[in-house]
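Left out: one protein chain. Kept in place: all the others.
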Amino acid sequence: MIKAAVIGSTGYAGQEIVKLLLRHPGAELIWYGSKSYKGEKYSEIYANMNGLTDAYCSGDQLAEVADQADVIFTATPQGYCASLMNEDILTKTRIIDLSADFRIKDVAVYEKWYGIEHKSPQFIPEAVYGLCELARDNIKKARLVANPGCYTTCSILTLYPLAAEGLIDTGSIIIDAKSGTSGAGRSAKTANLFCEVNENIKAYGVGTHRHTPEIEEQLGYACGHDVTLTFTPHLVPMNRGILATTYSQLVPGVTGAEVRAAYDKYYGEEYFIRLLPDGTFPETRWVEGSNFTDIGFRVDERTGLIVAIGAIDNLVKGAAGQAVQNMNIMFGLPETEGIDQVPMFP
Amino acid sequence: MIKAAVIGSTGYAGQEIVKLLLRHPGAELIWYGSKSYKGEKYSEIYANMNGLTDAYCSGDQLAEVADQADVIFTATPQGYCASLMNEDILTKTRIIDLSADFRIKDVAVYEKWYGIEHKSPQFIPEAVYGLCELARDNIKKARLVANPGCYTTCSILTLYPLAAEGLIDTGSIIIDAKSGTSGAGRSAKTANLFCEVNENIKAYGVGTHRHTPEIEEQLGYACGHDVTLTFTPHLVPMNRGILATTYSQLVPGVTGAEVRAAYDKYYGEEYFIRLLPDGTFPETRWVEGSNFTDIGFRVDERTGLIVAIGAIDNLVKGAAGQAVQNMNIMFGLPETEGIDQVPMFP
Amino acid sequence: MIKAAVIGSTGYAGQEIVKLLLRHPGAELIWYGSKSYKGEKYSEIYANMNGLTDAYCSGDQLAEVADQADVIFTATPQGYCASLMNEDILTKTRIIDLSADFRIKDVAVYEKWYGIEHKSPQFIPEAVYGLCELARDNIKKARLVANPGCYTTCSILTLYPLAAEGLIDTGSIIIDAKSGTSGAGRSAKTANLFCEVNENIKAYGVGTHRHTPEIEEQLGYACGHDVTLTFTPHLVPMNRGILATTYSQLVPGVTGAEVRAAYDKYYGEEYFIRLLPDGTFPETRWVEGSNFTDIGFRVDERTGLIVAIGAIDNLVKGAAGQAVQNMNIMFGLPETEGIDQVPMFP
Partner (left out) sequence: MIKAAVIGSTGYAGQEIVKLLLRHPGAELIWYGSKSYKGEKYSEIYANMNGLTDAYCSGDQLAEVADQADVIFTATPQGYCASLMNEDILTKTRIIDLSADFRIKDVAVYEKWYGIEHKSPQFIPEAVYGLCELARDNIKKARLVANPGCYTTCSILTLYPLAAEGLIDTGSIIIDAKSGTSGAGRSAKTANLFCEVNENIKAYGVGTHRHTPEIEEQLGYACGHDVTLTFTPHLVPMNRGILATTYSQLVPGVTGAEVRAAYDKYYGEEYFIRLLPDGTFPETRWVEGSNFTDIGFRVDERTGLIVAIGAIDNLVKGAAGQAVQNMNIMFGLPETEGIDQVPMFP
């Protein structure tokens, strides 16, 4: 039985990890870490957990947890994980970090987009970017996994085969992404009040969103050269879900069949990625509450573009579900264990 | 492995049974019955099921299914199940009927409130009203279970101990209930369009809703005499959930501690019923996607009333979850098997 | 042209007053008071006002405003208005207070339910409870109007004729009220975040909500003796609207026709109150964005209860609209001036 800890267990992503681990047959949750709610009963913070756990929140002392846990999920603000990371911790336990601290290989890029100094850049090289379907082998042996962001998981999975197989002009990529509001977290901000979000749609972080370099870096690996792209996130009045509508110039002559073959090559065997038939496109409701990524596309012969669309649940495949998937891979468990929920509709 | 069939599998409740059975370790779904979608691929009707089932919809021939299935769930319109029921079917298989056909013992009451003739009243006496926590022993041996309605499950569970222990004046009961919109079903009606339901709350069926006599009958059993009560349902702009706010005159002198003792007596050992601590009240979000019933109450000394509030997910404990719970009981499986989901929030 | 000021103009109710006054033909808004946003441009706080006002927020100095304005709307926290009120202010200007400070005649009741000391109880006697349809004559000459609360406006208007005409047992009144989330205000609280409110319904303030004594006092005036009643508010995932579902024991023998006659007697000539035909019940969507109150009822012969239901827009008739209606009455303008919006649907 894997002993698992969650630091940052009282945020939405942290709570989702708790939810998954409570039903995971191979793991036991031994630490409900929380800076804000230390000492409080977990099921009073999240009353859905009533009767399911009697745990009280512990603090966020990473080093102390490292002595007890086989794996630690850090669902913490940017900079936290990097500020505490050291060799001792990584010797004792394995880390799955849901923050951005170890996602970006170029520390200068990280520091520029996040506006903070990286306190432990020496661990960046060994950190594995935990997009499970694309980095499974490296994840198996990793001590430190950088769990991908929600927008990035959806965007990269949607575009990776196109970039890797050279089917698109990677200089032309535009990602217009839409997210449910749980992606904004549980902290009390006026902008996230019900009446501010409900009956509204808006773009935000136009040209400046921090997930941009993460997507660029991974797609750069796919195609073998630097990628600069346009990424615009939008806030949608719903709890969960990300839809990434992507636009790329198709290399002249590439057919829809070739595009499908590329997707099949990368994802044909992947349980958690569902390629939709022609003429069908992802909707967030069909993946809600699950670890699935749905992908559909259309080659637009009028314009020469390919419109490829992906959908995930931002809290599952975009955070907690993929984190547990990473744990499963790291510990040699069946990859779907504990994260095989049927999407909940309606 | 139990061979299970669902007739009416393409309604919201039917789909929820499918969802649960696909992950049930002790049952296998062998028949996706649907009158409207016969011959269509199930995962094209509910794309959340993509990759999880390749089944096509069969029809709704109850007799034919009875030859193949150990249990049949009928999530069908009022009258359907009664019109086809016969001894032969009940000899071959067991029926869990999610319609109202066999819920009400007094056929005249049924015919009055539902406005249709009951076609097989001879089976009403043996039918067991499948409110699991209150009728477990009878359910075990039942051939025909009448799965309770959504409003009724929530209302009865909330009031039963008060009525059974004689703590309230059962002539004073008022139930003000609120439901998410999935309770209205998936048929295309103008009144259920997004723009008609969103940003609105309304009462409906004021004084005439069909769940009224079902609640009255069951609470009548609890207290040993006829009960007449006021029930007002409301439609809430959310997908799932029922909240029943009930008001009853407390018998003079009854204390909050006695009320709690009554709830503990009936539900103290019940996994799926969570009694909330004083000062805490149910919210539908804390039970969403789960089979739990949350109950809280307050004795109002100013008015002598007890306000008791219950919450369920109408599609789970109010329909599919309880249906599977009934199946588990009928077939001697652990009662929580396949329906032990952690409530999903947010 | 009436010179009007709003203190607390950056809350939701304050903003609604601003919205109404910007199009009011007889009033001019000269002061956008705000404690939190002083010095900021109003249209940057509420971007719907872009191009409609260039005003910057002033502070909340009541005495200073009194020198300039003919009428001051105070949409401020409990206690603010009472703490600053004095004879000088009331000599110079007229006050329409949207807080509870001057609503309750019995200062002990106020202090008990609100938990704060009333700093100027000497003005309570002259304050007029500004439920326009019921106190029009007194409002005309008032210096200080206590603008009713949102739940209370809806509840009192729904029940007043029944209580005043002696048609119900006023000891039996139960009000089960449901409100949109704008009633919770614009301050940043976790409980009001989108993901906490969306897909949820809950009761709150069970047995303790502060609007209770206000309703009791006014209905007491209606029937001529003290009233104690049960009031349970609920939070609904929508922006605007209040639905009050009320239950009262009808005096034996009273008919539906007599009930309708009572409503007609009080409201038959009232523009802003719409009595619905038999069998029709209010829905919040039909009053959204307007100053209307819709009322419908049903006499339930099975139980001897009358279920009377009212609906308003909490920010309009429940706050800003009624405040402007009070202003119109106080200054001799046509009562509907500037508040005659057609309800917006969908």
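For reference, chains read A, B and C in written order, and residue numbers begin at 1 within each chain.
Here, contacts are C-beta pairs under 8 Å (C-beta built on N, C-alpha and C of every residue); 3 or more make two chains touch, one makes a residue touch a chain.
Computed from a predicted model, the values in this text were never measured in an experiment.
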Chain not shown: contacting residue from A:14, A:183, A:241 or A:318 | A:241
Among listed residues C:103, C:234, C:285 or C:298, the absent chain is touched only by C:285
Decide which residue listed in A:178, A:210, A:274 or A:317 touches the omitted chain of the complex.
-> A:178
Taking the entire complex into account, which one of B:101, B:199, B:214 or B:335 touches the absent chain?
-> B:199
So that we can see where the missing chain sits, which residues of chain B does it touch?
-> 12, 181-182, 186-190, 192-199, 237-239
Missing-chain contacts on chain A, rising order, are 174, 176, 178, 180, 195-196, 198-204, 206-207, 228-230, 232, 234, 236-241, 243, 245, 247, 281-285, 288, 298, 300, 302-303, 305, 307, 309, 346
By the contact definition given up top, give the residues of chain C that touch the hidden chain.
-> 12, 15, 19, 22-23, 46-52, 182, 199, 239-240, 271, 274, 276, 280, 283, 285-290, 292, 294, 340-346
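Basically, only the chains that are shown with their structure count from here on.
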Compare the CA centroid of chain C with every other chain's and tell me the farthest one.
-> A
Mean-CA-position distance for chain B and chain A (Å) = 37
If you average the Cα atoms of chain B and of chain C to get two centres, how far apart are those centres in Å?
-> 39
Set of chain B residues in contact with two or more other chains | 199, 239-240, 283, 285, 288, 346
